[in-house]
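Yeah, one chain of the complex is gone here, protein chain that is, but the others are all in their spots.
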Amino acid sequence: MSSPPYTAEVLALFERAPRAGRPQAAGWVSGEGQEPLTATHVRWHLLGANGHIMDVRYEVRGCPHTIAVAAVLAQRMVGQSVAELKLDVAAIASELGCDMTKLGRLFVIEDAILRAAHILRS
Amino acid sequence: MSSPPYTAEVLALFERAPRAGRPQAAGWVSGEGQEPLTATHVRWHLLGANGHIMDVRYEVRGCPHTIAVAAVLAQRMVGQSVAELKLDVAAIASELGCDMTKLGRLFVIEDAILRAAHILRS
Amino acid sequence: MTVPVYLDYAATAPVDPRVLQAMAEVLGACYGNPSATHDQGMAARACLESARAQVAGLIRAPAAAIVFTSGATESNNLAILGAARANGDRGRHLISVRTEHRAVLDPLAQLVREGFKVTLLDTDRLGRIDAQQVLAAVQNDTILVSIMAVNNETGVLQDIRSVATAISGRGILLHVDAAQAAGRISLDVAQMGVDLMSLSAHKIHGPPGVGALYVRREPRPTLRPLLFGGGQEFGVRPGTLPVHQIVGMGCAFQIAADEGAVEMRKLSALRDRLWQELQVIPRIHLNGHPTERAPHILNVSFEGIDGESLQLAVSPLAVASGSACSAASGEPSYVLRALGRQDALAAASLRFSLGRMTSEHDIQVAAQCVITAVLRLRELAPQ
Partner (left out) sequence: MTVPVYLDYAATAPVDPRVLQAMAEVLGACYGNPSATHDQGMAARACLESARAQVAGLIRAPAAAIVFTSGATESNNLAILGAARANGDRGRHLISVRTEHRAVLDPLAQLVREGFKVTLLDTDRLGRIDAQQVLAAVQNDTILVSIMAVNNETGVLQDIRSVATAISGRGILLHVDAAQAAGRISLDVAQMGVDLMSLSAHKIHGPPGVGALYVRREPRPTLRPLLFGGGQEFGVRPGTLPVHQIVGMGCAFQIAADEGAVEMRKLSALRDRLWQELQVIPRIHLNGHPTERAPHILNVSFEGIDGESLQLAVSPLAVASGSACSAASGEPSYVLRALGRQDALAAASLRFSLGRMTSEHDIQVAAQCVITAVLRLRELAPQ
């Protein structure tokens, strides 16, 4: 009765999960985020050069919205300046029609990205 | 749920009501019985000769069992001695499969007969 | 034996073939528990929601105000027990009418056992109450008034709207048992000022075993459920929803909305015709109000004969001698007694109730059968 069906966009992102994966090459940095209640777990991989993000990969154990938000963020991060990352998880979640009670677990994505970006900066 | 359907015999007696009617000829005596709760009302007509019952008629306002019991009694009375009338209403009622909670109103028939017989005797 | 003439539509009306069709389709195809989130569950839910809108439509309510139940008996119980138990801290007094259906009177009796007080109003000889009577019965702690729209034995209408107006502004809930009203008279819950309304499917050619309770949205009366477990129907009525039944009810209500006006005219003409034909019998009495009544019911008392013998003599007709619900008990109808009929006369009464399949021929056969029966039984009786 409660949860609305997923939007077509979420469904497509869930099914394809673009840029998902574990990079094997050298030069990538990684950060993690976890939320124990739902066992959501995100590992974020960044490839940086000249203070900019050159490529992104991610691994997710999480609900369809977590996967979809991760996919959108991964797409949008490429080319961004590491110094001024724009990571509005809440905005993307609402773009995707996600139930806002899920925000707690979605911030796990931000945690992972920020940790990876921190390594990149330092 | 409660009241059983009527037996075939009761149905036949109800439909034909043999000997029912109001005699017009002279020589008949009549008696009445009434039960106010159900408005049961019986009028009994006897034609006697030599201390015996020669013929019987009756009028009834009453339930199907009252009509059936009256019809059976009317039949059986013909030929009986007025001095030793056999009027077992309860036995006839049970022969006819009648619900015994109805006995109260069936005795109205006896009342009517006894009154008619009383006139016949005196 | 010929097929008996069925004139007991107020007890239950045979399912309309279109309803049957709609139900068979659901049973054959759209299975799935409407609470489940998979495709079949969702298909079932879609059927359910469109039926909810159809039921709501007939009484001009929003769909979300409809709670499905197992019938008007349950709806009445949910409305009365549910509202009283949920509002017992606000007040302990309820008002209703002596001629209500058992499914209203018996829950009220249960409430009395639970410590509530109930005032039952007397009707006039024509079966009507008026709004001032209700108002006069209101106490400080009155929480609910329950009044039927159409009486199931006599067809008499109550003026619900004027009752609503009389008691408004006091926080008193108004419940209406409309089991015999839906599809027979036009209903508009908002305009009538009703908070709770009980509906049944099988009285208007839907399936038996399904009904609904209209529960006003704003302000929404609080109800204590009768059943617990599952959370369906806004938490008010749990249990796996019988989608085919509900779709059948929706279909029957849709048909009533589309064709009701024409049907009402047809039924009242046939009913008047029957009454006309019966006039050859002397000493008969119409029970209930001569004009303020629903089109599908005619209730007549016959002087000078026994009720049980009357019933047997008219057995080629399927008619009721009082409400179907009290038929088993053999007691003369309490509704007719409340209208002032003596026991014996109340027992010697017939309720003819008409429906979609009733024909002119049915009416003629019925009139002839009753005339013969009554005249013969009178002939048999002492003058």
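Letters A, B and C name the chains as they come in the text, with residue numbers starting at 1 for each one.
Just so we're on the same page, contacts are C-beta pairs under 8 Å (C-beta built on N, C-alpha and C of every residue); 3 or more make two chains touch, one makes a residue touch a chain.
Just so it is clear, the model here is predicted, and its values are computed rather than measured.
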Given the contact definition stated above, which residue among C:V210, C:A294 or C:I363 touches the chain not shown here?
C:V210
Chain not shown: contacting residue from C:A63, C:L226, C:I281 or C:I371:
C:L226
One chain isn't shown here. Among C:A36, C:A136, C:A190 or C:V280, which residue touches it?
C:A36
Spell out, residue by residue, where the missing chain touches chain A.
1-3, 6, 11, 14, 17, 20, 22, 32, 37-43, 59-64, 66-67
Under the stated touch rule, tell me which residues of chain C contact the chain that is not displayed.
4, 6, 8, 11-15, 20, 23-24, 27-28, 31-33, 35-41, 70-74, 76-77, 81, 101-107, 109-110, 200, 202, 207-210, 226-231, 238-245, 311, 315, 317-320, 324-325, 327-329
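FYI, only the chains that are shown with their structure count from here on.
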Averaged over CA atoms, how far is the centre of chain A from the centre of chain B? Could you give it in whole Å?
98
Could you put a whole-Å number on the gap between the CA centroids of chain B and chain C?
43
